[in-house]
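My questions will all concern the structure given below.
Shown here: the complex without one of its protein chains, the others still in place.
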Amino acid sequence: MVAPHVDVSNDEHAELLACRSLVTLRINGRETKLTIAPWTTLLDLLREHLDLTGTKKGCDNGQCGACTVLVDGTRINACLTLAVTKDGSEVTTIEGLSAGDQLHPVQKAFIERDAFQCGYCTPGQICSIVGLLREGRAKTTRDVRELMSGNICRCGAYANIVAAIEDVLTEASHTPDGEREP
Amino acid sequence: MKNRLIGTSVPRKEAFDKVTGRARYVDDVSFPGMIYGTTVRSKVARGRLRGIALGPGIPWDEFVVVTAKDIPGINAIHLINDDQPCLADGVINHPEEPVVLLAHPDKHLLEKARQAVVLDIDELPAVHSIEDALAKTAVVWGEDNIFKRYTIEKGDIAEAFANADVILEGHYETGAQEQLYIENNGVIASYSEEAGVTIWGSLQCPYYIQKALIPLFGVGPERARVIQLETGGGFGGKEEYPSMIASHAALLAKKAGVPVKIIYDRAEDMAATTKRHPSRTVVRAAVMRDGTVVGLDIDFAIDGGAYSTLSQVVLSRGLIHAAGPYSCPNVHILGRAVATNSPPHGAFRGFGAPQSIFALERHLDEIGKYLGIAPDEIRRRNFVKPGQTLATGQVVRDDVDMNVLLDRALEAAGWGDKKARFAVENREEGSVKRGIGLATFLHGTGFTGSGEKFLASIVGVEATADGHVRVLAASTEIGQGTNTIFAQIAGDALGVDYDVIQVGQPDTAFVPNSGPTVASRTCTIVGKLVETAALGLRQTLLGSGLLEEPYSSEQFVKACSAYVARSGELRAYAEYKQPPYIKWDEDTFKGDAYGAYSWAVYVASVKVDTLTYEATVEDFVALQEVGKVIHPTLAAGQIEGGVAQGIGWALYENVVWKNGRMANDRMTDYIMPTSVDLPPIRALFAESPYSYGPSGAKGIGELPMDGPGPAIVNAILDAVGIGIPRIPATPEVVMEAYLANTSVTRVCRATEVARG
Partner (left out) sequence: MKPFAYSRETGLDHALARGKEDGVRYLAGGTTLIDLMRLGVEEPSTVVDLRALPLRDIKADGDGVQIGALATNTEVAYHPLIAKAYPVLSEALLSGASPQLRNMASVGGNLLQRTRCSYFRDPSSPCNKRMAGSGCPALDGYNRSNAILGVSSSCIATHPSDMAVALLALDAVVHVRGGGGERAVPMGDFHVAPGSTPAVETALQKGEIITHVTVPASPFAQRSHYVKVRDRASYAFALSSAAVALDVSGGVVKSARVVLGGVATKPWRATEAEAELVGKPPTSMSFDAAGAAAVRGAVPRTHNAFKVELAKRTVARALRDLVGKA
């Protein structure tokens, strides 16, 4: 964790540096209270303050999707989100999807379909898919591809990612308590 | 030896860690006391460095500051010519050239400090294109801006051109391409007087870095240790550049006395690190009326950027692949790698071959169009056959029939039906036109010529106390499946289950040098060594009296464990031996350039909207003969991924240069394919085992980068009758060609030569 620096040349600046906010987040089911600088992004909070390094930094500018997490069930880019703005929210990261060795259906489908190569975009892809399933708007392969376009995979594992998603969609449509209407 | 694992799609070794977020990449790791490093870079393309000033408003006494004078050994990034400094000293040769290094515990203050360093530079004239470099508008490297010049000669080119029916000339260009691995470059370095330098990082070639650290610090190999962490993609981009970052972090760590982490941000990684070499190729073909190419005169030039780095090796691969899988009897190829004042271009999947293959495969379609011969037919009239020679005079030993591959690919793509259907539909009113195009090509496995002999790679296998077998190699897992296929190969050689095999972390303190993870060599060359070493271990165990054939996996594990308990350790090594037939002359570029080639036919179906000039790939068939396929799913993944990058290179990925610097250094401005931009990619395999690869496997990683560019642009030609001479074919490039109604004769000079 980075210590705040004090800029001796600027008093006002120094005053700002002392600014701290208390945030309470429910992260992967556990209530977490933290005192942070307001400019801390949700991504840096997860990675640097909580050592939840599964969420990745690919561009830090909302252009790749590697930092996708779920906030109150909705997928967002953690790199463009100030953590203070999510006070009181429920945050789910890749670490929160599995329980020990018990994998989430999307994680299982990723292994079965070999839906990754280098693995760096994978946590963001998986969280994005969990969000996509909850949204329930992907009806066709074209929809799936369009609604996953915010997650860039340079290894080009897209075909297997789409196959993994379709496996989960098919599975869900056959399960009464699935995340998607049949 | 029986294949029980090879040929099946076992789960990836690191699958669980990668889908649960547990896999640790370099930025996920930190050490007690660790601080952060950053790099102050030149903003100008070329100049004389007069001074470095640390500007006001920064508590500089809190900072570690490193310049060239802090380098204990030689100020160079050791590679081939050692002309690239680790930190600029006196002379600046490209934008983003590293000059000063800073380290501090606070990332925010570090960034402020970076901006406060003032470099006093007298600007000098710079060179920014291949043409200017060749014309010597300014001399920026050596005497003539030429890093390297090679030629290939076969037959009698003058006579071929004198006797040909037609001579067609075409000019083709390809742009730079950013590797754009999603994990940026990064390393952590620590230093102590006792242990020397230790590097943890995102990298492809641990021993390249070790070799760079040795002269930089003036230490022996035992005091330069490199450990690869999980690596988020490389594609060549983490082949030579990590030596630079590791050197920087190590210099800072030495001065700071604590570990230093340098992680590039996206813009820095895009602007400062290597890219695919831009190229321009002039192809002159001497052709007979029936489409037989009797002479090829190719002038191939690549832009190497400011320092020579790997450019001569990229050039040689480009040159050797420039005449393709054809038997043309008379060939002259001139290859030049030139210097310009941009950051050095470097390794990227394909390594020069995609550039020269683009030119030839485009040109064949232009020849066919001129002569009225279909693209498939003109290739059939020129394919090389086993026993015939390639441009270097290499006799084709592979059991390959390109006609059979072509037939199969065309059938899979529905070539005939589509040709007929598109011809009808394209005549109808409406702005959308469709076309289908192909490329036929080969790609050499492993290092060029005598490269593998000089590398003399070594692989080890060792038994663990609990009876497992661990593969020891410096070959890195970067997503392509190294760990998985090594476990398959070792498992089958030992006759044990997949889970019995572990793959050791590449760490120069523990693994032998199996060479760099490049050049489609990991499976074939290193995999073969894994097989040989494993067979050696098995032999020792069988000879020890602890194991008898036939045995089960469990019996093997027990025997292994017992052996280790009894004798302390059980290890076996294998060293590369060149196949006896390989003869290569580095000076004349004659002989066996590669031990084996992979062969391919790629077919692209494309839609062009002539209103908006958008070209979209609708279907893609990628058929290749790669020897034995070790892991069908991983192999298909390699092909799909390579084709995806090839589609990007062909249609979207445009590096925009502003005075030698990448102007569009953001992922919103440098466009790579998303999930929506890719067509169904059908990866098909033919298997003709290669006796020097493990179970007959040949190389696969780079091959898929070669075909998409020409196949797609040839499909655009088929759709709208316009031959596009350069990629990426962005909407404005297509528009320009379309509105100019560019015809073959614009692209190619056609000359009728009187015979006799």
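Order of writing sets the chain letters: A and B. Residues in each chain are counted from 1.
The rule is simple: contacts are C-beta pairs under 8 Å (C-beta built on N, C-alpha and C of every residue); 3 or more make two chains touch, one makes a residue touch a chain.
Just so it is clear, the model here is predicted, and its values are computed rather than measured.
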Q) Where the complex has a chain not shown, which of A:Val84, A:Ala109, A:Leu133 or A:Cys153 is the residue touching it? A) A:Val84
Q: Taking the full complex into account, find the residue in A:Leu25, A:Leu50, A:Val91 or A:Leu132 that is in contact with the omitted chain.
A: A:Leu132
Q.
Given that one chain is not shown, which residue among A:Asn28, A:Thr68, A:Thr92 or A:Gln117 touches it?
A. A:Thr68
(Q) Touching residues of subunit B against the unshown chain: what are they? (A) 108, 431, 609, 611-614, 616, 652, 656, 658, 663-664, 666, 668-669, 671-677, 730-732, 735-736, 739
Q) Which subunit A residues touch the hidden chain? A) 12-13, 16-17, 19, 21, 37-39, 41, 60-62, 65, 68, 74-77, 80-82, 84-85, 87, 128, 131-132, 135, 137, 146-151
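Definition applied: only the chains that are shown with their structure count from here on.
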Q: Let me have the rounded angstrom distance from the C-alpha centre of subunit A over to the C-alpha centre of subunit B, please.
A: 31
Q | Residues of subunit A that touch subunit B when the two form their complex | A | 2-5, 7-9, 47, 52-61, 63-64, 66, 93-95, 97-98, 101, 103, 107, 110-111, 114, 116-123, 126, 142, 144-146, 148-162
Q.
So in the complex, the part of subunit B that touches subunit A is made up of which residues?
A. 9, 11-12, 14-25, 27-28, 56-57, 59, 105-109, 112, 179-184, 230-235, 265-266, 478-481, 633-634, 637, 640-645, 666-668, 672-676, 678, 680-681
